[in-house]
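Only a single protein chain was left out; the remaining protein chains are all shown in position.
Up next, subunit A:
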Amino acid sequence: MALLDVSGISVSYGRVNALKDVSLQVKEGEIVTVLGANGAGKSTLLKAILGAVPLKSGGITFADRDVTRAQPHKRIAEGLVLVPEGRRILISLTVEENLKLGAHMRRDGTAIAGEMDAIYARFPNLAERRNMLASCLSGGEQQMLAIGRAMMAKPRLMMLDEPSLGLSPLFVQKLFELIVELNRDGLAVLLVEQNTGKALSVAHRATVLELGRVTMAGDPKTLADDPRLQAAYLGAGEATPA
């Protein structure tokens, strides 16, 4: 059974149907990427999986549990964690406080301290600035902090919403290396990206969203060569030959 099983979910904001009957699975140890143009519904999908926007229909199971009606904090405690679009670092908190915030629902204090040290060892830039306000970090460092914060929640599945957005090529390279490394250590990843080339190169499976619907899903190598993927990004979604 898959770690995450999203089956036929729909979400609407008022009259806007942002997701229509979307299904998706992530198995243990997998990197699955979700691609699609701006406004396709990618962020909505991740927020719906987290429980931060209500479903109109459909269901979600995580780690063999039906979480369809669970609040976000319950899902996060189970290890379903989001690195949100735009990083959403808390700028009135210090770097270290941002990391601790990631672990706020955990009660195993000693393990938390050890994991924080491991994160500092991985990101020496964060360690140097641990007592500074997070607003003093560069964009790349903020993305590392956002990922570090998510790691503090002890994730089993990490969802990342356009983590490469606005980063320099060097940081994009580092970011994808990090994702692969975390995945090799056993973390399942659901990766939303605009950087399709990079995302397809690290993913085990890929899903394409167009106007709230899944239009393609499968092997990333095959998808990378599919002309319909280019079409999806040009917004010519409806013209897909069957």
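Criterion: contacts are C-beta pairs under 8 Å (C-beta built on N, C-alpha and C of every residue); 3 or more make two chains touch, one makes a residue touch a chain; residues count from 1.
As a convention for this text, contacts and distances are computed from a predicted model.
Of the candidates "Branched-chain amino acid transport system permease protein", "CbtB-domain containing protein", "Acyl-CoA dehydrogenase" or "Acetolactate synthase", the chain left out of this view carries the UniProt protein name "Branched-chain amino acid transport system permease protein".
When the omitted chain is restored, the residue from A:3, A:153, A:188 or A:203 that touches it is A:153.
Listed residues A:4, A:18, A:35 or A:50: the one in touch with the omitted chain is A:50. Per the touch definition above, the residue from A:16, A:91, A:111 or A:132 contacting the chain not shown is A:91.
Contact with the undisplayed chain is limited, among A:63, A:77, A:180 or A:202, to A:77. Considering the complete assembly, subunit A touches the hidden chain via residues 47, 50, 52, 71-73, 75-77, 81-82, 84, 88, 90-93, 97, 100-105, 149, 153.
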